[in-house]
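Every protein chain but one is kept in place in this view of the complex.
By letter and in written order, the chains are A, B and C; residue numbering begins at 1 in each of them.
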Amino acid sequence: MRKLISIILLGMVATGLFMSISQIPFGEPGERIGDHFINQGVNETGATNIVAAVVVSYRGFDTLGEVSVLFTAAMGLGAVIGLVRRKKTHTPIEPASLIVYTGCRFLFPVILLVGTYIVIHGHLTPGGGFQGGAVIASAFLLMYLGCRGKRIRENLSRGLESLGGLLFILLGVTGLVIGRDFLFSFLPEGEAGNLISAGIIPLIYMAVGLKVGSELTGIIDHLIEDTDELPE
Amino acid sequence: MVNPVLFIVVPLGLAFAIPLLKYISKKIIRFVPALAFLFNLIFALRLIPVVMDHQVHVQIGGFIPPLGINLVAGPVGMLFVVLIALVGFLVSIYAFHPIKEKDEDRYHILYMLQLTGATGVVLTGDIFNLFVFFEILCLASYSLVAYLGNRAGIESAVKYLIQGSLGSGLILIGIGLLYGQFGTLNMADIAGRIHSVQSISVYVPLVLFITGFGVEAALFPLNAWLPDAHSSAPSTISAVLSGIAIEVGLYAVLRVVFTLFGITHMMGLFLLLGVLTLLIGELCAFSQDNIKRMLAFSSIGQIGLLVFAFSLASTLGIAGGFFQLISHTLGKALLFLAAGYMIAHTGSMEIASFQGMGKRMPFTSLAFTIGAFSMVGLPPFMGFPGKFMILKAALHDGQMLTLILLVFILIATVIEGAYFFRVVQVLYFAGEDLPDRERAPVAFSRFVPMFLFTGLIIVLGIYPSLITDLLDASALELLDRPDFIKSIIP
Amino acid sequence: MEIIAGILVLLMIASAIAAASFQDLMNAVIASCIVSLLAALLFYLLQAPDVAMAEAAIGAALVTGIFVIAVKRTKRFEE
Partner (left out) sequence: MKLEILLAVVFGGSLLTYLLGKISKRARDILAILVLLAATAGIASLYGRSSTAILCTGFLDFPLVLRIHPFAWIFALTIAVVGLCAVIFSWHYIRKKGRTDFFYFMMLLVISSMIGIVLSGDFLSFYIFWEIMSWSTFLLISYNREEAIAAGMKYIVMSVAGSLVMLVGMISLYTQTGTLVFEGITRNLNSASSGYLQFILILFFVAFGIKNAIWPLHVWLPPAHSEAPSPFSSVLSGILIKIGTFGFILLIYGIVQVQVFVNLGHALFNVRNLLLLLGAVTILLPTFIALLQDDAKRLLAWSTVAQAGYMILGIAYGTSESLSGGTLHFFNHALFKSLLFMVVGAVEFRTNGVRDLNSLGGLIKKMPVTFAAGLIGVCGLIGVPLTNGFVSKWLIYHTLIVNHSPFLAFVALLGTWGTILYSYKLIHHIFLGQLPRKYEQLNAAPVSMKVPMIFLSLAVVVFGVLPGLPLHVINLSEIGFGMEPLAINMWGVVTGSGTIQMLNIATALTLGGIVLWLFFRMGRKNTRADQLDNYAAGAPVPADRYQYSVKFYDPLTSMIAPYLKDTADNFYSALARGIRNVGNGIRRIYTGDVGNYVMYIILFLAILIFIQLYWKVW
């Protein structure tokens, strides 16, 4: 009975959504904001990756918000996970096999490097702070899975997290200090395509990368904390 | 004049900085939230005369809207900013004394993020940006509800999370539909063009928004998370959830309904919804024995009253609604703080266990009593002008539906009176009379916020004119849609 | 082009259904990981490399990792 009602209700909602979507001209040209970004984006921001221009320049404030969302989630998770910490079971977990262990140790710096690259080149090629940060975090995930027992220092990750956030905000406030708007790109745009170009976009992406990377790492760290109890 | 973006950035930055500050001293972090919201409060109050004159628009990143994100500090926004800063400041004083020994820094960070999210929601002029800040608010709320770490807290936080995430998902779908339609995310820009489309493709985003934001705004039947969450959170957080979070949800609904979509003809539905929420909230509160659940249900009722007032869609109604909103925020925050302090003393949330509190904690009981009287709408406290203005607006409206609904509002108010007076009686008159000696010591950090809330309730109850100008300007901002659009997208 | 996209979408739907119907939650996690990977591929085909990257890193790697940990900490089999 309950299932039937649910299906009817969901059907109703789906009908509404379908009727709505069917009348919306998705993806068609002529969106004035979208056109502006595509046509003027490179000129206005100096970033060849339009996505980066939108994410960091045009909608930089959203990015700040999203970084905060992630921060909130990490904090909240830390607060809650810390609470429900069960009694530690001292069941030893067998270490990973040698191949996995070696592979992980080999891959870890490579992935870290790729992540950093993605972060730094965010304004030139696809990618950016979020993606790069996630890649960095996945390196740590790999490390946790493969080389059990290796842990990042919590203080370090939280310090980096703070530093990334503060950097973002300071970059934004600098715009205010020089008498312009918040998040104003106060550095010269440079020549599009160069590594050092696009104003503050790379700097912000670095801050974001730092923050996202350390936050996601922190989340994983929290989750793993009391499941993996290695014998000393 | 201070740039309104700082109201968001300063608390956010301080929240980010807390982990670093922790290295310096563990003691100072508990003062950081108070500092941040004191800053907001002072400068927001100084900005109020400016925004009364004209809206303050702030571009972010130097791009004119609709290209970039903009902030709109109008009377409505600043009203909420002041309210958030005020409650944030006072409640953070209450938390000088740690709520829990462990994880104190996380509490303060989450608390600041929660209120920063709320500030962002009320200041932004961009629908997606609004959603982002809304998420900060919600996420922080979820985790703060579970902060005490008991089973009830975690369970209700998870329930809250499930329902809230569903709501957020709906909002996001709505934003996507709107963007697909109009190719812009700026609220004024969308609002300017929304009436060019007369089809279900605009209506569906509207209902998605109402449902999504309605979850946080605790409209019936979307409010099932509220009683659990409010009752199992720490009292400071209950105060903020009840005083700020649901009001901000309501703000989002108002923005969407009045500014973004400019609805004029569905108000009867909202009137009904408001009265239904009111009646159900009050009826449930009436049969509660747990004080925090009672207060939580009473919040639902009050939200219903607010929805009713705003749905009258007249200057009088909206101004009255805002007055009642402020009154509810201050009153409910006070009630939760006072109740929380008493719960900490007795260790029980049962109303019956508060016998003799009038002797043991005279000041807290007095604060609770004044808060309760204000909630019921008795003069000379703040609830009275609010109720008066709403009734005036309803009678001025004069439609048959409004008048019929008015009867139910009166019934609900009587019910509300009944359960609040019952608690007051328990505080002072139930059980044996105790000797004067058994007085509990009053902690300074607890005393100050309750005292200030009480003072504000009385002062604004006697001089409502202090804020009515701002309220009228706010009502005008919501109703005068063309002006709002024109001022942003010329 | 459209054919590949269509196949991808169908595969995604199949994996999603599989994820929902597996009794063993670990299998379900892997299935949802496949959904994410396919989605990343689809995004790439639709010329959204940024999103594809994010989806691959977060959806496929991190979320899967977190789910695995979560499943490990609770029960492995659905009732």
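In the analysis below, contacts are C-beta pairs under 8 Å (C-beta built on N, C-alpha and C of every residue); 3 or more make two chains touch, one makes a residue touch a chain.
What you see is a predicted model; the values in this text were computed from it and never measured.
Student: What chains on display are touched by the one that is not shown?
Tutor: Contacts of the omitted chain with visible chains: A, B.
Student: For a quick check of understanding: of B:62, B:149, B:176 or B:379, which residue touches the chain that isn't displayed?
Tutor: Candidates B:62, B:149, B:176 or B:379; residue touching the omitted chain: B:379.
Student: From the listed residues B:206, B:334 or B:489, report the one that touches the chain absent from this view.
Tutor: Of the listed residues, the one touching the omitted chain is B:206.
Student: Which listed residue, B:329, B:364 or B:413, touches the chain dropped from view?
Tutor: Looking across B:329, B:364 or B:413, the contact with the absent chain belongs to B:413.
Student: Of the residues B:172, B:430 or B:458, which one touches the chain left out of the display?
Tutor: In the complete complex, the chain left out is touched by residue B:430.
Student: By the contact definition given up top, give the residues of chain B that touch the hidden chain.
Tutor: Spelled out for chain B, the touching residues are 158-159, 162-163, 166-167, 170, 198-200, 202-204, 206-208, 210-211, 214-215, 219, 221-222, 224-225, 227-228, 265-266, 269, 280, 283-287, 373, 376, 378-380, 384-385, 387-389, 391-392, 395-396, 398, 406, 410, 413-415, 417-418, 421-422, 424-425, 428-431, 433, 464-465, 468.
Student: Please output the residues of chain A touching the missing chain, sorted low to high.
Tutor: 2, 5-6, 8-10, 12-13, 15-16
What we mean here is this: only the chains that are shown with their structure count from here on.
Student: Indicate the whole-number Å distance between the mean C-alpha point of chain B and the mean C-alpha point of chain C.
Tutor: That pair's centroid distance is 38 Å.
Student: When the centre of a chain is set as the mean of its C-alpha atoms, what distance in Å lies between chain A and chain B?
Tutor: 30
Student: Residues of chain B touching 2+ other chains?
Tutor: none
Student: Going by the touch rule set out above, which residues of chain C reach two or more other chains?
Tutor: none
Student: Along chain B, where are the residues that touch chain A in the complex?
Tutor: That would be residues 3, 5-6, 9, 12-13, 15-20, 23, 58-63, 66-69, 102-103, 106-107, 109-110, 113, 116-117, 120, 124, 126, 128-129, 132-133, 135-136, 139-140, 142-144, 146-147, 149, 154, 157, 173, 177, 180-181, 183-185, 199-201, 203-205, 207 of chain B.
Student: Taking the touch rule as given, give the residues of chain A at its contact with chain C in the complex, in rising order.
Tutor: 49, 51-52, 118, 126-128, 130-131, 134-135, 137-138, 141, 145, 216, 219-220, 223-224, 227
Student: Where on chain C is chain A touching in the complex?
Tutor: Result: residues 49-50, 52-54, 57-58, 61-62, 65-66, 69-70, 72-73 of chain C touch chain A.
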